[in-house]
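Of the protein chains in this complex, all but one are displayed in their positions.
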Amino acid sequence: MAVGDVGIVFWILSVAIIVSACMVVSLRNIFHCALALILCLFAVAGIFILLGAEFLAAAQVLIYVGAVAILMIFAIMLTSNLAAKKITQTNENALVGLLVCVFFTLVGWVLLKKTYEGIWSHLELARPLPSDNILTLGKYLMTQYALPFEVVSILLLAAMIGAIVLARKENA
Amino acid sequence: MLAYLVLALVLFSIGLFGVLTRRNTIGILMSLELMFNAVNINFVVFNKFVATSALVGQMFAIFIVVVAAAEAVAGLAIVLLLYRNWQGIDTDNDSVMKW
Partner (left out) sequence: MITKFAFLIPLLPLFGFVMIVFFLRWKERLSAVFSIMTILAAWVMSVIVLIETLARHGEAYEAFYKFVDLPRFILEIGILIDPLTAVMLIVVTTVGACVEIYSVGYMHNDPRFSRFFAYLSLFLFSMLGLVVANNFFMIFIFWELVGLTSYLLIGFWFEKKSAADACKKAFITTRMGDLGFLVGLFMIAFYFGTFNYGGVFAKVGEGVIPAGIITAASIFVFCGAVGKSAQWPLHVWLPDAMEGPTPVSALIHAATMVAAGVYLVARSMSLFVGSAEASLVVAIIGLITSFMAASIGLVQNDIKRVLAYSTVSQLGYMIMALGLYGYDTAQHGHSPGFYAGTFHLYTHAFFKGLLFLGAGSVIHAVHTNDIQEMGGLVRKMKTTAITFMIASLSIAGIFPLAGFWSKDEIVAAASHHPIFLVGTLGIAFMTAFYMWRLCFLTFWGEPRDQHRYDHAHESPKNMTYPLVFLAVMSVIAGWVGLPWLHQGFASFVYHGEAYHPHANYLLMGISLIVGLSGIYLAYLMYYKKSISAEAMAERFRPIYKLLYNKYYFDEIYHAVLIRPVLAVADFMWTFDARVVDGLVNGTGWLTIKWSDIKLWFDTWIVDGAVNGSGWLVRQGANILRFLQTGSMQFYALFILVVLIVFGVFKLEATAVLVGWPFVSIIFVLGVTLLWLFTRSAFVRGRNGGQTKSEE
């Protein structure tokens, strides 16, 4: 498999991501799943750093690991009966789902490979990203992407209020 | 580049498998996060190798992270609501929309 010149760090992170992701979707204990998710997200953050997206890696750790995963764990502890670990965590779609996903991967791989060979390989740039890309990102957020930035803020606000309204007890 | 893309593809497929197969609603949400991450990896890969100057891919990834966070908040709130009403969050318990 010609995956190109990527180095050992990538391989370590890749293995970590795939293994931990498999754990997320297959472990019986949902709590363990959440822990595996955290590991996976960390590894993805590492990939981001490899790709020169340092700010995104930091945001990944802060938002995903620090907020979303913790939120998940809270939800798990609020809802799940942790004693009932014997219950199968997969539904009756499991086998066919696996099959379909394998096919998806295969088809996707063939597509990626062919497209890469056909188009992307000619576009691939050798030069690295500018080292001050965090600065540039910040400038963009305040200038060119100000409107999406504000819109997404409102979206967050709405999600927050919605969550409060939904989770609130009726007679509280 | 192709290695990164294949990694993202595999991660996406695993997430997809999780979405399709987990009975636990929180599990589905976690699988969704995996899929989001796969997509983010893709964006960042293309940003690095194809269109470096504008940082569009990273910008997009950031917004996706934010929206994913919002999605997680709303989704978990719904899960709590489901739990409160049905004393369970398994997806095949609430098949009320079938024939």
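Order as written gives the chain letters A and B; numbering starts at 1 within each chain.
The definition used in the following text is that a contact is a pair of C-beta atoms (placed from the backbone, for glycine too) under 8 Å apart; a residue touches a chain by one contact, two chains touch by 3 or more.
Everything quoted here is computed from the prediction, not taken from an experiment.
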Contact residue for the chain not shown (choose from A:Cys22, A:Leu35, A:Val100 or A:Leu141): A:Val100
Residue, one of A:His32, A:Lys114, A:Lys139 or A:Arg168, that touches the chain absent here: A:Lys114
Residues of subunit B in contact with the chain not shown: 16, 19-21, 28, 91-92, 95-99
Footprint left on subunit A by the chain that the document does not show: 91-93, 96-97, 99-100, 103-104, 106-108, 110-111, 114
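The definition used in the following text is that only the chains that are shown with their structure count from here on.
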Interchain centroid distance [CA atoms averaged], subunit A/subunit B, Å: 7
Subunit A contact footprint on subunit B (complex, rising order): 1-7, 9-18, 20-24, 26-27, 29-31, 33-34, 37, 40-41, 44-45, 47-50, 52, 55, 58-59, 61-63, 65-74, 76-81, 83-84, 89, 91-92
Subunit A to subunit B touching residues, read off their complex: 1-4, 6, 10, 14, 17-18, 21-22, 24-25, 30, 33-34, 37, 40-41, 44, 47-48, 51-53, 55-56, 59-60, 63-64, 67-68, 71-72, 74-76, 78-80, 87-94, 97-98, 100-102, 104-105, 108-109, 112-113, 116, 120, 123-125, 127, 129-130, 133, 136-137, 140-141, 145, 148, 152, 155-156, 158-160, 162-164, 166-167, 169
